[in-house]
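Note that one protein chain is taken out, while the other chains of the complex remain in position.
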Amino acid sequence: TGHDVSAKGSLGGRIFAPYYVYKGKAAFSVDPVLPTFMKLDSGDLKVKRKGVILLTFAPAIGERKYDWAKKQHFALSPTEVGSLLTMGPRDSSEFFHDPAMLSSNAGQMRKSLSIKANADGFFISLNVANNILKTNERFVVPVTTAEFAVMKTACSFALPHLMGWDRLTNQLPRSSTDSSSSS
Amino acid sequence: TGHDVSAKGSLGGRIFAPYYVYKGKAAFSVDPVLPTFMKLDSGDLKVKRKGVILLTFAPAIGERKYDWAKKQHFALSPTEVGSLLTMGPRDSSEFFHDPAMLSSNAGQMRKSLSIKANADGFFISLNVANNILKTNERFVVPVTTAEFAVMKTACSFALPHLMGWDRLTNQLPRSSTDSSSSS
Amino acid sequence: TGHDVSAKGSLGGRIFAPYYVYKGKAAFSVDPVLPTFMKLDSGDLKVKRKGVILLTFAPAIGERKYDWAKKQHFALSPTEVGSLLTMGPRDSSEFFHDPAMLSSNAGQMRKSLSIKANADGFFISLNVANNILKTNERFVVPVTTAEFAVMKTACSFALPHLMGWDRLTNQLPRSSTDSSSSS
Partner (left out) sequence: TGHDVSAKGSLGGRIFAPYYVYKGKAAFSVDPVLPTFMKLDSGDLKVKRKGVILLTFAPAIGERKYDWAKKQHFALSPTEVGSLLTMGPRDSSEFFHDPAMLSSNAGQMRKSLSIKANADGFFISLNVANNILKTNERFVVPVTTAEFAVMKTACSFALPHLMGWDRLTNQLPRSSTDSSSSS
């Protein structure tokens, strides 16, 4: 009942604009990933996969040098972004992901992202445990109140885009003979 | 003094991007519906019918299965959205709609939407009473603080679009010889 | 050093999308008015006159009937909008305008807009005193918390547009050889 849409952006490509936080033991970037759409036979578009805020962590290997080959990802869903947006200066949150959830490999790898208030802002930590390889990687990045404010403002801006709601603005006026509202 | 506008969006269709909240006894979706416009003889456009945030509820009929054929709608007006936006973590709201208001069928059906704070977020309940059929349907969905934050952020984003104010950005600079401001 | 820009919007006209508040003794509408631009010889554009939020009041002359021929305007500047945005549930504000300020007719007419907190929201009142005609018109409209939230959300959305800052998004990427930043 539909086919995928592969139109490219009008600028001829994607835009890379991550927000980086570099600290002593690790760094991370914050990057919005847009939803994908499916074209219905009617010509209308439907969100196929929601967008996410992609966090990418890398360990430090020297002064302001980071090994991005050892990066680990954590993708915040719209609802997890909602959770981040409600955090006050003394709040903490923790999110758990299993990249293989619902598959036969479920439980082999566990990722957890923790955001914990401290005196000057927050500690943002990613833990990646692999039960097969018996490895456990951990990244801890202290984030200032100002950096967290940038993350919240940018994620609040991005949230409607992750949901596909920004498409509202890309349309010409609809016919007043369309009837799609009800009470 | 005008005719209706039926231009389609530049992408050749509408976009479906509801935000779903699925819980044990029922689910609901949150979906913005844009305003409709009327073209005046001057070539200018006027809002004919304001947009709404359309809530659609469905009962659960199994684990993570919902019967959307039994769906019921509740459409939040811009002012009701304003009410939702002001709600703090301990607040409650209730809205009443009569789909046949001002017609000869007024009073036959009554819908009420209730938003009540609980320990972890809110209960959002829709009640649809039909005095003719002597039926009363009720949907109750517990919503977490994070899910409510998504709803508030997305509705805050959508509100100017429901009002038609986002059209402000779709225009080229106006002539400085136009005189439409006053003090 | 420049000439005025009179390009029309891409939709072939302006959009009328006022937000109306109708109450027992009077009504008012809230309407954004975009800035005007001046084209410089360089081809660049400069804001010539800032945008405003135009409030228009009319007296009631029957049940839900209003006499718009007797309307009076009050145009909120961007800074007055900033003042409105900071208002909490117990705050009050008052703004004074002289439409003939700096001209030989200064002082003949005085307008004041007052926003006063009450138990359920705010009273918004416009007073227009004409010293020549010895007239004094007064409009008082009670506004609920929900209606005031719509005004604040919509004015917050509109503010960057009134200032001309939304033009930021209408441009293609600038050359990285342009040098306009400094520290």
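Labels for the chains are A, B and C, by order of writing; each one numbers its residues from 1.
Here is the rule we go by: a residue touches a chain if its C-beta (ideal position, glycine included) is under 8 Å from a C-beta of that chain, and two chains touch if they have at least 3 such contacts.
What you see is a predicted model, and the numbers here were worked out from it, not measured in a lab.
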Thinking of the whole complex, not just what is shown, which of C:Tyr19, C:Phe37 or C:Phe57 touches the missing chain?
C:Phe37
Which of A:Ala60, A:Ala75 or A:Val140 sits in contact with the chain that's absent?
A:Ala75
List every residue of chain A that touches the chain not included in the displayed model.
4-17, 19, 32-34, 36-38, 45, 48-49, 51-52, 54, 73-75, 97, 99, 111, 144-150, 153-154, 157-158, 161, 166, 169-170
Had the left-out chain been drawn, it would touch chain C at residues 35, 37, 39-40, 42-47, 78-83, 85-86, 156, 159-160, 163-178, 180-183
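By definition in this document, only the chains that are shown with their structure count from here on.
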Averaging only over C-alpha atoms, locate the centres of chain A and chain B and give their separation in whole Å.
26
Report the inter-chain centroid distance for chain A and chain C in whole angstrom, where each centroid is the mean of the CA atoms.
37
Residues of chain B that contact two or more other chains, please.
37, 45, 166, 169-170
